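Data first, discussion second: the structure below is written as structure tokens.
Only one protein chain is missing; all other protein chains are in place.
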Amino acid sequence: MKEIAIDVPVEPPKELESLFLPIPKEYVEEVYRNDEFLILVGPQHPGSGHMRLIVRVKGDVIQEVIPDPGYVHRAIEKIAETRLYVQNIPLVERPAIMDSANLNLGYVRAIEDGMDLEVPERAKYLRTILAELCRIGTHLYDAAILSVFLGHTTGFMYPFGIRELICESLVKMTGARFTSSFIIPGGVRRDVSKEILDWIYSATFAIEKRLRSFERLFIKNPTVVARLKDVGVLSKKEAIEFGVVGPFLRASGVEYDVRKVEPYEAYDKVDWDIVVADDGDSYSRFLVRVNEVAQSLKIIRQCIAEIPGGKVISDQICEGNDIRGEFFEKLAGIVLPAGEFTTLTEAARGSVIYTIVSDGESNVPYRLRVVTPGWLYLRGFMESLKGERLADLQAIYGSFGYFPPEADR
Amino acid sequence: MKVEFKARRLDLLRMHLDVIREAFKQAVAPDRVTVEYPRERKKYPANFRGIIVFDKDKCISCFRCAHICPANAIQMTFYEKAWPGIDYTKCIFCHFCVDSCPTGALRSTKIHDIAFATMGEMKLNAVQMLKAPELTREDSFTVEYVVDSQGWRLEKKAEIDELALEQFIIPEKRRVSVCVDPESCLGCRLCVELCPNDAISVDRKANKLNILPEKCTGCGICVRNCPMKVLELKEVK
Partner (left out) sequence: MIEVLIDLIRYFLSILKSNQLDIPLIKPIIALIMKIVAQIPIPYLSNLVDFILAVILWRPLFAVVVMPGLTVLMIYLLYIVWFERKLTARIQWRVGPLEVYRPLRGAIQALADGIRYLFQEAIVHKDAHRPYFVQLPILAFIPVLLPIAFIPAGNVVGIKSPYAVQLTIAFISLIPITVIAIGWASNSRFAFIGSVREALMYVAYEIPFIVAAISMIFLYKSGDPYIIVENQWIPGAILNPLAFLVFLIAMLMATSRLPFEIPEADQEIAFGPFVEYSGILFGLVMVLAYEKLYVMALLFTILFLGGWNGIYISLLGDLNAPIWLTIKTIVVISIIAMVRSMYARYRIDQAIRIGFSWLLAFSMVALAIGVVIGYEGGI
């Protein structure tokens, strides 16, 4: 196609200087000299949180995107250094509150790693159920955000309606709709009765039935397919190169899941598949997560069917089976031996890394390192935007389920 | 498991028809899930983590709740004894304090929808926490989620859910502080100074610590502050 250019001298707009953008002045000048311009998307965002994207466009086509994250940085790593080990549990859940159990689990596993705690089987199954419930909740949340980006309001309401069942399951198990702080070093805070587990078992079928409505109206909607198909493609090589994680890596054809590679909790005892897709476009990223919801439901059902009896808290922590009334005595004085303890956990959006550095004396971590999946796949997200149209930015944003509070921590 | 999506033109037409069919189905017989909140209230389970109520008779002023609070929302104030007050601007409802309370003086209610007029009012003291806050109840129905193989539906009952019920009772254990290793005692008398019940005294002649079991409530403040860690809480029958 022949390019038609009109030579009009363009001055970089003055407002770009006053906005404290993380780009040098020369870059702005170069952009405007090349007949391109910069568009700022954000930091007020129509979707999931605050982040600024500095989009360099030529006409309608994106040339480069520079992210400006950090608007919701809450210094979680620094705050963690001033709190007791157990007090950090509600803190580390905060980056992504709908994914709280997975983030909680990663941190607690790091502590257990350091203290050499043996977790009872029943607690492991309960933790798996919690983690998978949160995974479904997060995937539904991301689907809702994606559909609101595409202007499909029904697609927004349905997942949030279905998520109500997840919240109800969590409130029945833990007493809180999310950020349950239920997983503690050595087990879980209390036992869950059979009636509640049975309720969750039937809820999985109700969720499946409602998801079929969602599938007809949104997932298999021709307009949605048209918006997402062949948009924001990341090839297998690129995805590995840019360090994409989680379902977004699997959508590019890489069969990698921490739950299979280094199984923790009860994942090696239940039967489930890694969901992969080959295309690496926005639609396959979405489809992988949709199918992961089905896998998660399968895991939950197996866990509830096969859950063993026994204690839910380790003998090393508590003699009884109930931490209530003794929470302070048993857990406030945790001191980890000197060393570095790292765990890798598969959260809903990808692998989350926790590293606790302990000096062996104090009852607070010397250093807590949290690397959330959002931060890891930000690079891949930015690369996949190149060469797409500006109107596709929202679709790709939604397909990655990028959640700034999680990435900024 | 590999997921793939390929659609030919005819499939697209079928998908369009699916969308239209589903929308019409929902328009005719909607699977509505709204709880009309002020008029109906969802039934929450007994273990719900809501506004915390305080029982002054059970409190032993052990400071455990204030200590464990991750958000630093609990402040102890001296009335008859030191009692906790919760600042609801900070509280994150993790209920570590409730789980830490050894005597069950703190307990949860199902109340989650209190409105305060000012920020200052959100800081409750122990006296205000003695009973559950008053709610203007507009609801006349209780809604429960029923799930089965048929799907998910809402079941309305014309009853009012009691929100401030006693939910679980902590099995009470009577514990007292004892000195397990008198040889290592420095004689700093920190425990004597700190004891809120004057249960600890020093016998100068015998040069040893005297803990009166009848006065000791088992709060464990001395245990936590002993620099040599020679004090311990022991259960008594």
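To keep things simple, chains are lettered A and B as they appear, and every chain counts its residues starting from 1.
In the analysis below, a residue touches a chain if its C-beta (ideal position, glycine included) is under 8 Å from a C-beta of that chain, and two chains touch if they have at least 3 such contacts.
Treat the numbers as computed from the prediction; the structure is a model and nothing was measured.
Across the entire complex, the residue among A:227, A:285 or A:349 in touch with the chain not shown is A:227. Residue B:31 is the one among B:31, B:55 or B:232 that touches the chain not shown. The hidden chain makes contact, of the residues A:138, A:284, A:351 or A:394, with A:394. Chain A meets the missing chain through residues 46-47, 147-155, 157-158, 161, 217-218, 221, 223-224, 226-227, 389, 391-392, 394. For chain B, the residues in touch with the chain missing from this view are 19-20, 23-24, 26-27, 30-34, 36.
Keep this in mind: only the chains that are shown with their structure count from here on.
Separating the CA-averaged centres of chain A and chain B is a span of 27 Å.
Of all residues in chain B, those touching chain A in their complex are 1-5, 7, 12, 15-16, 18-19, 21-23, 26, 31, 33, 44-45, 47-49, 64, 67-71, 92-96, 98-104, 108, 145, 147-149, 151-152, 168, 170-171, 173, 220, 233. For chain A in complex with chain B, the touching residues are 83-84, 86-91, 154, 161, 164-165, 168, 171-172, 174-176, 179, 181, 189-190, 196, 199, 202-203, 205-207, 209-210, 213, 216-217, 220-222, 225, 229, 273-279, 283-284, 287-288, 291, 295, 323-329, 332.
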